[in-house]
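Note that this complex is displayed minus one protein chain, with the remaining chains in position.
Up next, chain A:
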Amino acid sequence: MERQVTAAAGRAAPGTPQRTSRGRRLTLLKVAAEPYLYLSPALILLSLVMFVPLVIGIGYAFQKLSLTDPFDRGWAGLDNFRTLAGDRHFWRALTNTLWWTMGSLFFQFFLGLGLALLLNRRFAGRRLVQALVFLPWAVPTFLSGLTWAWLFNPLIGPLPHWMAALGILSEPYNILADPDIAMWGPIAANVWFGIPFFAITLLAALQSIPKELYEAAAMDGATAWQMFTKITLSFLAPMIAITVLLRTIWIANFADLIFVMTGGGPANSTQIVASYIFTTAFRRLDFGYASAIAIVLLALLLAYALVLLSMRARLVRV
């Protein structure tokens, strides 16, 4: 404050031009630096918890760092990535990740949207149902994974018998033990687990749509379907884009259910990239190779996020 006053006074007095410009430059510097000073605790903390591990992790990917061979350490260059390109298990895991993510997301999204539309209507006991929808979230992942695994077990669970009765299965057996369809087990559990997220976020978006827009549309002659496509979906689009994005990344990295229900088996048929990273790092103790896989996954997800965010920018007009 005092310096500003001095600078102003200096400007008024033409006899001291040098002092004026130096004073002004100092003031400018101070003004430019000030916000960063205030931000510095947050910036330092963020870089400590995010960037440092990230950089270290990226560093591992270019090193030989296997605890089973602790004396063979050192710079590996792109060796880990070259091995990765020819790693049959990795490609299998990548395909599985795609199935796991898309399958879970598809059902989570559409069932969640349907549930949100239902909950947006008035009916007796709506509040209770709304509260119950949260329930899957309150259950620990570990517990839901175990429960679903039991449900698929023909000795104690009803699902195989129901599926056999419906003709989906030829006889009641455990689908988690069949490499061809085992992935649908964790997907089913994940759908159950993830519906609330979509239901709740989409319901919030639905409730923010002004009621009179529907009345205006009714006056304009719109049918229920036209109202849904031309008003509801337009309003939901930004929320859909962001939730689908978040959810995809989250599901792609979400190996807990798989780990609990199948452990990646049988015969690696439910191994996804995230669980493969985990196995590589903590079972085979090869941290260098695990980091290389992680970086590939990160790059893929970043590319996906960029595509979706640019789509969102075009969608959002409100």
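What we mean here is this: a residue touches a chain if its C-beta (ideal position, glycine included) is under 8 Å from a C-beta of that chain, and two chains touch if they have at least 3 such contacts; residues count from 1.
Just so we're on the same page, contacts and distances are computed from a predicted model.
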Choices "3-isopropylmalate dehydratase small subunit", "succinate dehydrogenase", "Lactate utilization protein C" or "Sn-glycerol-3-phosphate ABC transporter ATP-binding protein UgpC" - which one is the UniProt name of the chain not shown: "Sn-glycerol-3-phosphate ABC transporter ATP-binding protein UgpC"
Residue in contact with the excluded chain [from A:21, A:47 or A:226]: A:226
Candidates A:29, A:85, A:168 or A:218 - the one touching the absent chain: A:218
On chain A, residues whose C-beta touches the chain left out of the figure: 210, 212-213, 215-223, 226, 230-231, 234-235, 317-318
